[in-house]
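A single protein chain has been omitted; all remaining protein chains appear in their positions.
Take a look at chain A:
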Amino acid sequence: MKVAKINLKTLKNKAKKEIEKIKDLKGLNEVFNNYLGKKGELTLILRSLEKLPKAKRIKIGKAANELKNILKVEFDKKSQETKERIRKEAEKKEWIDITVPGERPVFGHLHPLTITRRKCEEIFQTMGFTVVEGPEIETEWYNFDALNIPKDHPARDLWDTFFLKNGLLLRTHTSPVQIRYMEKNNPPLRIIVPGTIFRHEATDVSHEFQVFQIEGLMVDKKISVANLKAIVGEFFRRFFEKEVQFRLRPDFFPFVEPGFDISITCLICGGKGCPVCKKTGWLEMAGAGIVHPNVFKNSKLIAKDWQGWAFGFGLERLTMLKYKINDIRLFRSGDLRFLQQF
């Protein structure tokens, strides 16, 4: 069967050529069927073998099966190549506009004062201070008398006070908690007292009648002004996350002696003078001082046994500087356009 032999050779060449030309999977499938499909040329040859004499059958059968395997490999190879090419072409087209805004999960917001309050608490807790709280309705004793602020003395005018018809008042500072705590806890002690306080005064961009204060108190056997400076300096450094210059200057609060005002270099102008610091270059941040012996006495402690200092920071002030907020009244405005920025 000469014809058959020639057929196999030309068939091989023809098939290889055709496979080479193919561009897509559909074409590949067609060509595959033409040769190896049910009615494909090679299939037909293989099927016709049984009619041949044995010797021929073996010979041609072997060659035809070899060709079948060769073609299968060729088809597989071509198929892989084509798929790869198509994938690459398709990948080139795959595109999303990544500038389309993201879909945000709906999250709420903590009040900025909560955020900074936590930060203050964390800083002082890592320095060994326990956080304690006290009542907002106070007696005259705890708010004034016990703090060495005598009745009928102009020093009381330093604190404009809301009085209540039940004979009590709204605390004007967190300092009453000094007494309340020391009545129940013996030194040595380190506390901070965050809390709301009230001042009977008109409001403007930097004044508010209800604000948040953070009181600090440290009492031990030998606690000095130098120690106060160290703790306060550390606090500023950690709160503002940078080196902040601060100063102590003399001031007067009846429950401390000596008393100080603590100011920092204006963070807005860097100390050159601007409207925020009223051109002084300094911003008052806290009142502070060495605990007055009468405060120990009024807390039922023996004054000469103990030494300590106390300070009171305004949380709004700290928060305003931290976030460059220009009006203190925003904090209690309930304005979501403000609150949802935090």
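Simple rule for what comes next: a contact is a pair of C-beta atoms (placed from the backbone, for glycine too) under 8 Å apart; a residue touches a chain by one contact, two chains touch by 3 or more; residues count from 1.
As a working rule, contacts and distances are computed from a predicted model.
Here one chain is missing from view; checked against "DoxX family protein", "Gas vesicle protein", "Phenylalanine--tRNA ligase beta subunit" or "Predicted Zn-dependent peptidase", UniProt names that protein "Phenylalanine--tRNA ligase beta subunit". If you put the hidden chain back, the residue from A:M182, A:L248, A:L283 or A:L301 that touches it is A:L248.
Within the whole complex, the absent chain has one touching residue among A:S48, A:T114 or A:S206, and that is A:T114. Residue A:L158 is the one among A:A63, A:L158 or A:V244 that touches the chain missing from this view. Within the complete assembly, residues 106-111, 113-114, 118, 121, 125, 128-133, 135-137, 152-155, 157-158, 162-166, 168, 170, 188, 190, 196, 198, 200, 202, 209-210, 218, 220, 222-227, 229-231, 233-234, 247-252, 254, 257-261, 290, 292-293, 307, 331-337, 339-340 of chain A touch the chain that is not shown.
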